[in-house]
Every structure is written in C-alpha cells, then in structure tokens.
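What follows is a single structure, and I will ask about it in a moment.
With one protein chain held back, the other chains of the complex are shown just where they sit.
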Amino acid sequence: MVNKVNQMTITKDTIRKISNLAKISIADQEVEKLESEISSIIRWVEALNEVDTENVDPMSNSLTGGLRMREDLVTDGNKVSDILSNSPVDDENFFVVPKVIE
Amino acid sequence: MIDLVSSDLVSIRNSLQNKEFTAVELLSEYIERITKSSKLNLFNTTNFENALKAAKESDQKIIRGEARSLEGVPIGVKDLFCTAGVRTTASSKILENFVPAYESTITQKLYDQGMILLGKLSNDEFAMGSSNETSSSGPAVNPWKSCSSDKELVPGGSSGGSSGAVAASLCPFATATDTGGSIRQPAAFTGTVGLKPTYGRCSRWGIVAFASSLDQAGPITKTVADSALALKYMAGYDEKDSTSADVGVEDYQQFVGQSIKGMTVGVPKEYEELDLEDDIKLNWHDAINWYKSAGAEIVSISLPHSKYALPAYYIIAPAEASSNLARYDGVKYGTRITGDDLDDLYKNTRGLGFGAEVKRRILIGTYVLSAGYYDAYYLKAQKVRRLIHSDFVEAFKKVDVIMTPTTPTTAFGIGENLSDPLKMYSNDILTVPVNLAGLPAISIPSGLDSQGLPMGIQIITNHFNEGKLFQFGSIVEKSRSSITNQSEWWL
Partner (left out) sequence: MNDINTTSEVRHTIEGQGGEWEIIIGLEIHAQVTSESKLFSGSSAAFGGTPMSHVSLVDAAMPGMLPVINKHCVRQAVKTGLGLKAKINSYSVFDRKNYFYPDLPQGYQISQFKYPIVGEGEVKVSLKNGEDIIVRIERLHLEQDAGKSFHDVDPENSYIDLNRSGVALMEIVTMPDLRSAEEAKSFVTKLRTILRYLETCDGNMEEGSLRADINVSVRRPGDSLGTRCEIKNVNSIRFIGMAIEYEAQRQVNEIENGREIIQETRLFDVSTGETRSMRSKEEAHDYRYFPDPDLLPLNLEEGFIKEITHELPELPDNKKERLIKSYGLNSYDADILVSDKNYAEYFESVANGRDPKISVNWITGELFSALNKLNLDIQDSPVSSNQLGELIDLISDGTLSGRLAKDVFEIMLETKKNPKLIVEEKDLSQITDESSIEKIVNKIIESNFDKVAEAREKPKLIGWFVGQVMKESQGKANPATVNDLVKKKIGI
C-alpha cells in the first residue's frame, strides 16, 4: 500500500506563520520568493509518498545500544566569565534583554 | 625552501622528526603561501602569532626528543570547530565576533599530538551548502580551473575552505565535517582525499551543530595514507558526546596498500541510472577495472531506496537544524540586532544574522515539524531513512565495500547553481545516503575530466570498518593517472 497524503499547499500565510515560529523577520518582498522556493522543495520531498512505509519503524539515529549515563557528580560550573564573555548585554552577571511582558 | 606543493602530511611529519627543517621554518613557509593566496578566500581567521609561539615550542620538544606524533605540523580547521580564544564564526554573520572559551574535542586531540593551528577555514554558513558560496565572508575559490575557461570554480561545500586549502597546499591536513557529503564532495572537486568516518567515530563536542544525527567530522588530506594517519588522531570515544561510540581505534595506516585479492566490491545498479556526467561515468567504469586488476570481485548490488535519500535528507537535516540553530537568538552571545521589543530582537537578530540558505532551511525544518505536518514529512522521512539503512545492511552481507562516483559533476562555476536550490541539492545525491545510514565513506581523487578538473571515487563500507576504506582507497590512488594541478594561477 502506498500512503497518499493530502496535497498541502504553502501560501504566503504559511511562510509568515513559520517565520514567526522560527523568529525570523522576513521582508514583504521576500515572502513571495520563499513561498515559491519552499513550495517547490516541499513538492519535491513529497516523492517520499511513493514509498510504502507501513510497519517500518522510524530511525532517528544510526547508532544502536541506547543512551549512556554519567554519574551524578558536580564537575562543572563556576565559570561566570566564560559564560558572559560573548554576551551582547549583561549586568551584575545577568544576561539582559528587553522587558518580557507576562 | 620547503616544497609545500609536493609535501604531504606523512612526509612533513617525518621531515620534522628527522630535523630536515624546523617547525618554525615550515610554519613561515605556510604563512607566506597563505598570505599570497588571499584570492582564494579560504581563511576566515588566521592564527599566525599563536602558531609561531607554538612552533617554537615544538622545535624545543623535537630537539629534546620529546616530539609527539604530529609535532610541529600545521593544520587548518574548518570554522565550525570551536577553538579557544580564536574566533569561530561558522561563516555566519550571527557569530561574526564569537570567541569560544573552549576547544573542541577533536582540535584538542590534534594539539595534544603537537599540531599547530594555522587558522579557521571558510565553509558554507553553518555547513549548509554544497559550494561554499553561502559563507558570510564570500565564496571560497577552487584552486583548480578548467583548461578551457578562466572562470572561478567553487571548491565544493560545505568544507570548501578545507578542501581548497589542502588542494592549494596551504596546509597538509584540514579538519572538516560532513552532514550530507560536505567532506567528500569538496574533496572530489579539489583533487583531495576526504574521509567521512562512521557516525559516532569522532566526537562532535565543540563542533557547531548542523544536523546532529548526521554530522560527522573527518580529515581532508592529499593522500590516503595521510587520511589514515589523521583519522587515528581524530577518532576516539568522548564521554562528553552521548553519540560518541566506544569502539576501539585502530592504527589505520596498516591498511594502506594492503591487498584486496578475493574481496568484493559492490556496484549499485540504481546508480547507473543517475544523471552523471559522461566523464564521471567513464571514470567509474575505469575504477571497476582497477579493482578487477587488483584481484577483487565486482558484484552488482541493489540499493532500491537510495533515490529517496535526498528528499528524506532535505526533511531530516533542516528539521534538526531548525532546532539546533534556535540558540542563536542574540541573548547570550553572537550578534544582537534590537527592535521595539524582545520579539523584534529575536526576529531582527535571526532575520539579518542568518543568510538566505540558512533561513530557507530553518523555515523548511520548522514547517516539517509543525503541528499537522510532522507525520507526513518528518516521521515519513525517518521511516524511509530506516529503509535506506536496511538496503546497506543487506548489501554489506554480500560485499566488503560499495564503490560509486562521489559527485555527479566536477566543480562548477561560482554563481552557476545559486539561484536553483534543488539543482544545488542534487550535488549530494551520491553522498547523502551514507549519512542517513551513518556509514563511513571516503572520496579519492580518481583522475581528471576532459576539462582537466578532478573527479572522485567514493568508497563506502560497513559501520566502524574504516580500515577497508584505506585498503580499497589506495587501489584508486595507485591506479589513476596523475592529478597534479599544473597552474598556480592564484599566487
């Protein structure tokens, strides 16, 4: 059996929605270009729908054997200057950002 | 005067240890050559001052008989490896002033053997690209030119700075990373040897991540023997990387030149159908004969799902990248571009800090993971990934290695493929399946095409069997015709 997904069309709205999710500003004139580029890429990857993947387990890594665990020891920290050395704005050891409104 | 062009990693290492020249002399030659080669635009950052200090120390060690395995040998490092105190940009505007306080595991291991950092090599921004044109510092340039045209060619990508620097003899060995072909394709485009080890073979700690389940570091060198030597010191278990495999590292040089008599080489029949340049096809058939002559049996194999590797890759890699690159938000480090509020800060920083290709891939990755599309795209691609992996597992029950061309074309002109992402992506058609399956593979220069441009043969083998790559790789190296770059036009 071949899985067939609904044709999903990418609109300018889709581009705005995902750029908002990804926190990337997109100029209005860019939206159209991205719409066509991403549409064609997405159409192209939909070739995967030809493949029968029923009863196939997804594979997220080629390594097998499971996760290795470390011992519960404090081996790190106390490197405030390393943490802050590339910071755009900091004060009193805090990172500073424009006010977050909750 | 040291002949850098005809030197390789092994010969330089030996000359230093035999005190034929000093590390300082060698370094000075490299610095001079690098300085003269600025047209190639291969270095993002140079490290000459520190390097000189280190070279002096290396010379002391050599004199005292305390030389380590690669004492005093200069190295170029892809600008994706974090280097303590040395700017690390991933060739992105968003990290243009980032100076890590830490050293990647791999570069540290190489320093521990006495290697000296020459500088940081250009790459496609965040390793996303196949031409090294997406770097924020502008395109890197291939030292090779076609015999019929004067146009500048791409050195391949994303490790174009690394491949270009080794090809131009600006360093005997450069580190690189390969997510979908980013070591092998540039190696093929520049007549160098590019090795992508098994996923988990080399630590990813301290390497700017692109797609974590696919990224793997490896060396670009001039010869197979150099590659074997380099891997020995790059490879190894790292407890700081949960995906680093605790599998013993061998002395890989022993495999170089070892007989392959009675062993089997698989040739995937599906790849015959691919749209490959004629010269590349011919070269591939030549290679089949080289292996026959060397006593190997050629076996036709089938990798039925390989043709789905590219689409699967262009879902999985952007998905992982969209998440991996979320940390570049202008809060903790890197470029910050403010606006009216925090949301503006995020969007401006990322909108202006990332280049077009990176943004495109982040958006694709965001899309395929978003609610309603995850199953249709991401999950589907991960299932196809398993089928691709299983194809290889089946094949390696029958053959020792699989041999294919590395790329469908030789190096193309700068700007030629930029406007068509899909055409650009198709460059990786022969290399991407290997990353999805986590396998090791090597690209060996296998001759020049009718334009005088280098071609590469890719050899793939089973997980953690890198030795066979060197064993089979040296056959290509021995059998091919000369691939010397006749003109040093950029100097």
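Letters A and B mark the chains as written, and numbering starts fresh at 1 in each.
Criterion: a contact is a pair of C-beta atoms (placed from the backbone, for glycine too) under 8 Å apart; a residue touches a chain by one contact, two chains touch by 3 or more.
Predicted model, so just to flag it, every value in this text is computed and none were measured.
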Contact residue for the chain not shown (choose from A:D28, A:E54 or A:D91): A:D91
Options B:Y378, B:F412 or B:Y425, residue touching the unrepresented chain: B:Y378
Touching residues on chain A - with respect to the absent chain: 21, 23, 60-61, 63, 65-80, 82-84, 91-102
Chain not shown, touching residues in chain B: 81-82, 88, 90, 95, 98, 100-102, 104, 204-209, 211-213, 239-243, 319-320, 322-323, 325-327, 329, 331-333, 342, 346, 366, 369-371, 374, 378
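The criterion applied here is as follows: only the chains that are shown with their structure count from here on.
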Chain A and chain B: spacing of chain centres that average the CA atoms, whole Å: 24
Residues on chain B engaged by chain A in the complex (per definition of touch): 97-99, 101-102, 199-200, 213, 239, 242-243, 245-246, 305, 308, 311-312, 314-315, 322, 329-336, 338, 341-348, 350-352, 354, 359-360, 362-364, 366-368, 370, 373, 376-377, 379-387, 389, 421-422, 436-439, 463
Chain B contact footprint on chain A (complex, rising order): 3, 5, 8, 10, 14-15, 18-19, 21-26, 34, 37-38, 40-42, 44-51, 53, 56-63, 67-68, 70, 79, 81-83, 85-89, 95, 97-100
